[in-house]
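All protein chains of the complex are present and in place, except for one that has been dropped.
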Amino acid sequence: MSSRHQLRIAAISTALVALVATGGSAFAQKKYDSGATDTEIKVGNIMPYSGPASAYGIIGKTEAAYFQMINDNGGINGRKVNFITYDDAYSPPKAVEHTRKLVESDEVLVVFNPLGTPSNTAIQKYLNTKKVPQLFVATGAAKWNDPKHFPWTMGWQPNYQDEARIYAKYLLKEKPDAKVAVLYQNDDFGKDYVKGFKEGLGDKAKSMIVTEESYEISEPTIDSHIVKIKSTGADTLMDFTTPKFAAQTIKKAGELNWKPLHIVTNVSISVGAVMKPAGFEYGQGVLSAAYLKDGADSQWDNDPGMKKWSAFVDKYLPGSNKSDSGLVYGYGAAQTLQKVLEMCGDNLTRENVMKQAASLKDFQTDVALPGVKINTSATDFAPIQQVQMMRFKGEKWELFGDVISSEAKD
Amino acid sequence: MSTIQETVAKTDAAAVDAPPKKSMALGRTTSLVMLVALLIVPLFVKNFVIFQLTMLLIYGIAVLALNILTGGSGQFSLGQSAFYAIGAYAAAILIEIGNVNYVLTLPIAGIICFAVGFLFGFPALRLSGVYLALATFALAVAMPQLLKLGVFEPWTGGVQGLVVTKPDAPFGLPISQDMWLYYFTLVVALVIYIASVNLLRSRSGRAMMAIRDNEIAASAMGVDISMYKTLAFGVSAGITGVAGALGAIAVQFVAPDSYTFQLAIALFLGMVVGGVGWLPGSLAGAAFIVFVPNIAEGISKGLSGAFFGVLLFLVIYLVPHGARQGAIYAETLLHKLRRS
Partner (left out) sequence: MDLLVNQVLAGIATGAIYACMALAIVMIFQAIDHLNFAQGEMAMFSTFIAWQLMQWGVPYWWAFILTLIISFAAGVIIERVLFKPLAKAPVLTNVAGFIALFAIINSVAGLIWDFTIKQFPTPFGSSPFMGSQLISTHQAGMIGVTLVLLILLFLFFRFTRIGLAMRAAATLPESARLVGINTGWMIALGWGMATAIGAIAGILIAPVVFLEPNMMGGVLLYGFAAAVLGGLSSPLGAVIGGFLVGIFENLVGTYIPGVGNELKLPIALALIVIVLVVKPTGLMGRTVVKRV
């Protein structure tokens, strides 16, 4: 009860702050594009609720629940958020159809957090021609930070290539003579990591990487790949895989009693959905990097942000599995959009939404790691660029080192 | 040995005893009404509905192609998505890298796919029923992996796919890109439909249907079985390729993820819902695969898959022989009304 009360107070106070910040002029001058009125803001979204990527559908459900919470607390600057989400089944043609429906029939103000690199690539040109914001896309490809060519498209999470570069730098510093095996998923996700990793190693990529092994998402198990990689004598494993396969890799390596320096991607760090199924005993010492907190990690039990998140899940998504990282991701993305819409005040034009989205300063969501802040500018369309490395110990991740920013490219 | 073929033939014959000539096309009045509707509707709806209708026609063409193969020659395919993908990539590569006019890409895509389908028809000759289903299914599963292959990346764009430019209306016609593309697709669809109906009525079509109904009897009557079976594969693949090319132009994007075996299954469902062997049903089947997923997710987001399944069950319970059965009901009803 008390946490719900706190929530409401927080919401009211942010609304008040926003009101004061936009000042009196807001009342004099209300500006709207289609999708926004005095009472409502329409937000569109595309998610794979069915089909092969249906595991991500929880992100859309979380966002819908989040905006339900906002509406129950009075909305954003007095306007209710009407969150319209459609199922594209991870198929680009379906994504195009639904995006067009959102823009031309539902007339949404923004298309927010559509998921998947292929689907977003398919709708990017259309949305930019129509000048509709394609805001905070749910994919870590590097190409969303391109304000010059696509001023209406903006990413959200750290991109895969930058993350891989951070691992490369770590290796160069800590283990420059490593014999590296690279295991990757043969799609845009895995290939982005491989590209960033090789660029990060630079000239040493050729001498350090002893083998590259790819697998298809249709393979039931990748055990035989692990057997093969182990036989190359590699002592370092770059594991660019999605959760299920990361868990298989950790487990199989453990069963084979193979203990390389093992780095998994940020996508596959869930304690409940990767490390636990793989077996905690096999996961000891695995490395990765994070920018969000983990819902099943006990170290955040007393964290105020995660308490808010937990209260939200209990009330609006009862019965959900809190170890599902989609619940944290959806919350963080939705909160970022809430912030942007608050900043817009009464000027709810698409242009202003992009302008405000591109002027976020040190914004921190409840679910981001301490020190991970969102910063954007007219030339920087990559909201989250900071991650922190961590090592798995006992039953949780231990953060180490500084929060690393990937901005400085070399 | 050939379970599927035999049973298809058996049950089809039992269910619909209309002469083949009539069962392949609609009556003249119905055809005209349909045509007028297809011509007029786009003038009154939003651009995105026009886009949906364009996709409807495109899937209709692809379902029709499968119908020629299964309904016409009795061969079963779960691999149509592979030909669709080849057509789509052929068009995308020609437009974006070869700077070829989009109109020209259609026949080229068709010819490439005809050749691939014809060649695939040879090993398929030895297979039937579930074995053929597996072989074609393998093709559908393998296709996205082939498209991702590093060797082809300079042309295919690898895992990232290719973005395709949408054509403007020619001669400075004052209509939107969507509307132009719709009418362009409609013309292509009509040409293919009329050609297909005539093909099945021709000597070759009768030969194919003879093979479907009884292969051994057909060969005893002097029908060149291997020729017509591979020909059916080629024609079907070629038409699917044209649909794929149109799809690439309408969606403006091709990527391996667009052409997984889910597409093959969708096309198969379209054929069953439309009625196996009944060409006009292809449009009804296409409507099923375009609109029913949307209806299902409108009922529930979390259970959209389940509701899709339930709706599919409903359809096959009501009309196990597809839209053709519905059309026959309607026709008899009309006759009764006219008489009374």
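Labels A and B are assigned to the chains in the order they are written; within every chain, residues are numbered from 1.
FYI, a contact is a pair of C-beta atoms (placed from the backbone, for glycine too) under 8 Å apart; a residue touches a chain by one contact, two chains touch by 3 or more.
The model shown is predicted, which means the values in this text are computed figures rather than measured ones.
> Considering the complete complex, identify which of A:K31, A:K130 or A:K228 is in touch with the unshown chain.
A:K228
> Just one of B:A237, B:V272, B:V290 or B:A323 touches the chain that is missing; which is it?
Missing-chain contact among the listed residues: B:V272.
> For the chain not shown, which residue from A:A168, A:A273 or A:I404 touches it across the whole complex?
Spelled out, the listed residue whose C-beta touches the missing chain is A:A273.
> In the full complex, which bits of chain B touch the chain not displayed? Write them out.
Missing-chain contacts on chain B: residues 1-4, 7-8, 11-12, 15, 70, 76, 123, 126-128, 130-131, 133-135, 137-138, 141-142, 145-146, 148-151, 214, 216-217, 265, 268-269, 271-273, 276, 302-310, 312-313, 316-317, 320-322.
> Using the document's contact rule, name the residues of chain A that touch the chain not shown here.
Chain A touches the chain not shown through residues 50, 52, 54-55, 57-58, 186, 213-214, 216, 218-221, 223-224, 227-228, 231, 243-244, 247-248, 255-257, 270, 272-274, 276-279, 320-321, 323-324.
One rule holds for everything that comes next: only the chains that are shown with their structure count from here on.
> Indicate the whole-number Å distance between the mean C-alpha point of chain A and the mean C-alpha point of chain B.
Computed value for the inter-centroid distance: 38 Å.
> Under the definition above, what is the set of chain A residues touching chain B in their complex?
Within the complex, chain A contacts chain B at residues 49-52, 54, 57, 60-61, 64, 85-87, 89-94, 96-97, 100-101, 103-105, 116-118, 121-122, 124-126, 186-188, 191, 216, 218.
> Of all residues in chain B, which touch chain A in the complex?
46-49, 51-52, 55, 141, 145, 148, 158-161, 163, 247, 251-253, 255-258, 260, 262-263, 293-294, 297, 301-302, 304-305, 308
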